[in-house]
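All protein chains but one are shown in place.
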Amino acid sequence: MTASRLGVVVAVVVVVAVLAALPLFSSDVIIQFGINALLLAVLAQGWNIIGGYTGYASFGNSVFYGLGSYGVAIAMVQWNLPFGVGMIFGAALAVAFAFLLGVPVLRLKGHYFAIATLGLAQVMSAIVSNIGIAGQNIGLVLPPLNNDHLFYELSLGLLVIATLTVFWLTRSRFGFGLIAIRENEEGASVMGVNTTLYKVLAFALSGVFTALAGGIHAYWITFLDPESAFDISLNVKMIIMAVFGGPGTVLGPVLGAFVLSAVSEILSSKVTNLAGLFFGVVVVAAVVLMPRGVADVMRQFRRTGWRYFAENLRAHRI
Amino acid sequence: MSAILEVKNVTRRFAGLVAVSDISFTLGKNEILGVIGPNGAGKTTLVSLISGTLRPTSGEIFFEGSRITHLAAYRRARLGIGRTFQIMRPFPGLSVLDNVAVGALFGHGSGESDLAKAREKARAQLDVVGLGKFASQRAEELGGPNRKRLELAKALAMQPKVLLCDEVMAGLNLVEIDEVIEVLRKIRASGISILVIEHVIKAIKKLSDRLLVLHHGNKIADGPPDAVLSNSEVIEAYLGSRRA
Partner (left out) sequence: MDLLAQVLINGVLLGGLYAVMALGLALVWGVLNIVNLAHGAFIMLGAYLAWHLYTYLGIDPFLGLPVTAIIMFCVGYALQRGLLNLVVRAPMFNTLLITFGLEVVLTYLAQLAFSADFRTINPPYAGNSIALGPLVVPLARLMAFGVAVVLTVGVWVFLLRTKLGRAIRATAQNLVAARLYGVEPRHLYAVTFGIGIGLAGAAGCLYGTVSQINPYIGATLTAKCFAISIIGGLDNPLGVLVGGLVLGIIESLTVLYVGATFGDVASFGILVLVLIVRPSGLLGKTT
């Protein structure tokens, strides 16, 4: 291992350790902010697998999130099963969905895929609000567990696993296949990549992490209803964070999630009304000036300096 | 010479346009078969039908005796059919080396599963086509002729039994064309059967054991280069109505 590689590994381990120890010296507010940020990072990372590495921008990840939430809720409330089993159930639902609906929907290209997944999300939301076992419109109330510290560590653990999985992708044949699909799907298929299988597997993998995050969140806030569980704006948030941070990189989405969560939190405490407004402005500015995300800025800035932004503009405008 | 590839009465329609009409031919083992014809004759469509990107409207295709007519493209790649694209299909964001490594990872048989080994094999292929020094550059930064070589290297990394080349010589100068001919001869010597689509008649005459001529989707000649090129129908297809 080279020196700089070792340096990165050490840095990451240190950061994780610090994060793990954080709840010991922080107020409840910070811990709660931490849980939210960590879960968002998991979502961003999950999206990264299907959107960043495979190149299929999914607007349907909110379905996985909802399935995970409801999986845990139904298991615990209706069948009196423990949380762990609920999580497995939620993940299984996500995988089933990915395989059943992934195959037809993944045949679509580019924005058609995005729209189809958007449509699926709306359909699922409407269907769930009509099912009895899910508590219909009213939703479900889970048994309370007042241990934010535990949820924090769970979320952190899930994030670490998700990130390690993405890292594994970059060094595996499977991940290589996904990247080939992203770069040129037809080219990949004539070189022997089973594109249909790989896309569905990526979708399912992405779904598992998203569902698990949903499960943790549901248990943590002890309440869910169809509208918030399948909330599309959550999907958009995870995309923004992944893309802002750097899609197709290992740490980009995590960075994006943390930075944007922090910005959003600071803004809403200082300037409540305008917080959302600033968020929108930040997004617009980011798309124009740094379309490849923060990770790319960090990589290239040393080489090109401020010209980086001008070059992006020149390349993309008419 | 036993046939490694057999195309039987293959037709392909596109909503009213017949791109390929009732074509039959064979590609022999270790043979270099040239395919020529004016623009729009159906040459690329034919290659797409063989590689699996398209399915025929009717007819059958056999590879090593087995029917592959409706087999998925990636399966044909794994069986040993490799192709280059006329409109090139690199993986733009990946390095040149990694582009070729994809072929080593997923190609013939079940492919290599270790990334490092795949990259080694890729490096060897890059040397065969002469792109060794570009290994770490991004594929999108390569110029035209080098992209053609990359296409070849990618196909070769799959360790194909049959290589389908679609206009690998387009846009090259005479020196570069001779280099490509040498590379293709080397490839044939290593046991691969080649089907080459080309517009550069002199080059393909030098290279091919046999020539196939397509015109408006039909096969109008099939035989040794000298005989085919002096065939009056072929000459008329190329010169058109200039002969009164």
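Just so it is clear, A and B label the chains in written order, and each chain counts residues from 1 on its own.
Keep in mind that, in the parts below, contacts are C-beta pairs under 8 Å (C-beta built on N, C-alpha and C of every residue); 3 or more make two chains touch, one makes a residue touch a chain.
Note that the structure is a prediction, hence the values are computed from the model and not measured.
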Omitted chain - touching chains that are shown: A
Option touching the unshown chain, where A:Leu39, A:Val95, A:Ala188 or A:Ile239 are the choices: A:Ile239
Selected residue (touches chain absent from view) among A:Gly7, A:Gly84 or A:Pro291: A:Pro291
Chain not shown: contacting residue from A:Ala57, A:Val200, A:Leu260 or A:Ala295: A:Ala57
Omitted-chain contact residue, chosen from A:Val85, A:Val123 or A:Met298: A:Val123
Touch list for chain A against the chain that is not drawn: 57, 104-105, 107-108, 110-112, 114-116, 118-120, 122-123, 125-127, 129-130, 137, 232-233, 236, 239-240, 243, 273-274, 276-277, 279-284, 287-288, 291, 313, 315-318
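Everything below uses one rule, namely that only the chains that are shown with their structure count from here on.
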Sites on chain B touched by chain A in the complex: 51-53, 72-74, 77-78, 82-83, 85, 89-94, 98, 101-103, 105-108, 111-113, 115, 118, 154, 158
In the complex, chain A residues that touch chain B: 171-173, 176-177, 179-180, 182-184, 186-195
